[in-house]
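Only a single protein chain was left out; the remaining protein chains are all shown in position.
Chains: A and B, in written order; residue numbering restarts at 1 for each.
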Amino acid sequence: MKTKNKIRVLIAKPGLDGHDKGAKIVALALRDAGMEVIYSGLHQTLDQIMQTATQEAVDVIGLSIMSGAHLPICEKLIGMMKEQGLTDVYLTVGGVIPHQDIPKLKEMGVAEVFPGGISFEGITTGMNKLFE
Amino acid sequence: MGVAKYIKDERGAIKEVVYQSGIKVKPAYGPEDLEKAGFTYEKDLGAPGEYPFTRSLHPQSYRSRAWTTRQYTGFGTPEETNERFKLMIANGQNGLNVAFDLPTQMGYDSDHPLAEGEVGRVGMAIDSLKDFETAFAGIPLDRIGSGLTINAVATIMMAMYQATAEKSGYSKNQISTTPQNDILKEMIGRGAWIFPVEHGVRLVGDSIEYAVKELPKSNPVSLCGYHIRESGATPAQEIAYAFEIAKAYIDNVTNRGIKPEDFVGRFSFNFNVYGNLWEQIAKFRAARKLWAKMLKNEYGVTDKKKLFLRGLFGGGGSGLTKEQPENNIMRGAYYALGAALSGAQTTALCSFDEAYTIPTPRSALLSLRTLEMLMDEVGLRDTVDPLAGSYFIETLTLEMEEKILEEMKEVQKWGGMVKSISNGFIQRKVSRQAYEFEKGLQSGEYRKVGLNPEGTPETTDAGNEKTDVELHEYNEEWAIKSKSNLKELRATRNDKEVTSSLTALEKAAKGTENVMPHLVKCCHAYATVGEMAGVFRDAFGEWNEPDFY
Partner (left out) sequence: MIRLIEDNDPSAFELLKQLYPHAGGAFIIGITGSPGVGKSTLIDAMITEFRKLGKKVAVIAVDPSSPVSGGAILGDRIRMQRHATDTGVFIRSMASRGQKGGLSRATKDAVIVLDAMGYDVIIIETVGAGQAEFDIAGLAHSVGIVSIPGTGDGIQAVKAGILETGDIFIVNKSDKPDADAACHELVMMLGMRNLSETQWTPGVLKTIARNGTGVDKLAQSFLSHFNFMKKNGLIDLKRKKMEQMYFQSILKDLTLEKILALMKESTNFKETSKKIESGSMNPLSAAELMVKTLKVTR
């Protein structure tokens, strides 16, 4: 794992769900922790997220999913990342995620899961740990 | 969230109290405070049921009628929804509240790529009039009113409701529909928007104009301060922004030559109820007064009944915690107390487990009992506005009034709600506040029982088992059925009618003609939601969100 002097994160809202408060406040928290954050906006298709992550040369894609569709979305995205050679980018996901799904997500290749209720510190520590 | 800031000394005594809305609270209030504020009964309160309605909209309030409660339905297929509807009516409910799935809310058909994984999940999947007919089959639409939780495509759903009624032999004069239809709040706090701001407002204007002329029993707009508060606004901003949003809609309609008197009486509100008890009570009393004053002084409305701030004060999801969920039962009771002391006409409570699951029948029942208890056991029906005259509450209500006006002035300075939202000013303010509140909660600056301070017995004892989140059920069958229904529909409907009705809709959308009559025709021709919304997407484009920071 390379160490990074600046971690670039894409906070993305895939799909139709419009609850973006969590994504926005996490973006602010990551900025205050010294990271460079790109926020995708709502209603993103996976294609848009892939293109954005590639162009912006991010280190982490942070998906914010409040709709419960995290398993199919992550599976799809991991597939696309592999296909398009985005293999040095980590995928993390946060939002409404039951604890029982965390091992499933990790198995797919998701680097870190931040279920609702986790503190800002927990998220920034988790993110930073990926680069230690 | 919703907790006041308490600055304490080393011994735990409170030195300073500041409410979320920014109001400081003194240790004690007395007659001198009312004097200083220039308080008079006639000007500031009025008798119950009299202008400016600070105390109550009706002279008897709960003495004549206890508050009404609401309950949601709608998920999965129209058939299942129809069954639920019939069950609820059999149980005595005389109004239906309908939820729609995300693809429908966003104007997509069930077979659109973006609809994947979402068909029927958070509400009913509606692709065409056929689905509506199935959902409302056998429902007496002249007696049962329906609230439709729909915003961006509210015009389409209203048209569908009318077409459904007409197909069943009812006239549009008989039906009562209440679409939420508040697109501006979506852009601040709920995210189910499609078109750019001005076009969204135009559609709201079209639906109000249509309701005035053609749907006498329908209430075209429910102004939702609720979601704005959930996304980080203070209680004062919740009211201020809802009122400024109302003004944006009112102005759009008056520009068409329709008098405010003809439609403002049909606006309703949806406000949030969590947080500091006194702040909520003062907020609602001030809101009733300000709404009446605003309509009278700025819009020349004179009919008393049309000055009412009608609505639902309830919910409170942001105040609940996932941890130690039983605590939420008590929280719900206190929030409900606040709503009752505020004279809420209609209310609903989030269930105690709502932070991590779809309410179970048991938890839904607990909420209902909480509300019943206040009315029937604890004495909240005894007298109207019991806190009136309290030195504290009256001073606080006046200060809240000032705060709300202050927040409204800021929006006016920015050029009004449409400009404020287009430029992202409101969203930015609200996100930053949400961030600061959350930081305060995590640092322990704001107290949340069961959550902080960490490591104390009350945050580590039993009852703190990490409850796991349960999600909305998703059944792949729903998507399969919807898609096959769509296929059949497309094969059997009259393509010429569909095309001609959509073409007429396009012309209206691109011009200034009211889209509603055209939508009704499109619905009758079995055009799909995706097709109708597609015409709007073509004509209006999609909104380009501003940056939130």
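The working rule: a contact is a pair of C-beta atoms (placed from the backbone, for glycine too) under 8 Å apart; a residue touches a chain by one contact, two chains touch by 3 or more.
Keep in mind that what you see is a predicted model, and the values were worked out from it rather than measured.
Of A:Ala27, A:Leu91 or A:Ile123, it is A:Ala27 that touches the chain left out of the display. Shown as candidates are A:Gly18, A:Gly41, A:Gly68 or A:Gly94; the residue that touches the absent chain is A:Gly41. The omitted chain makes contact with chain A at the following residues, 4-6, 8, 27-28, 30-41, 44-45, 47-48, 51-52, 55-57. Against the chain not shown here, chain B presents residues 196, 422-423, 542, 544-549.
Basically, only the chains that are shown with their structure count from here on.
Rounded to a whole number, the gap between the C-alpha centres of chain A and chain B is 30 angstrom. Interface residues of chain B facing chain A in the complex, by the touch rule stated above, are 102-103, 105-106, 108, 113-118, 121-122, 186, 189-193, 230-232, 322-323, 431-432, 434-435, 438-439, 442, 466, 468-472, 474, 545, 547-549. Considering their complex, residues 15-21, 24-25, 27-29, 31, 39, 41-43, 45, 67-69, 72-73, 96-100, 115-117, 119-121 of chain A touch chain B.
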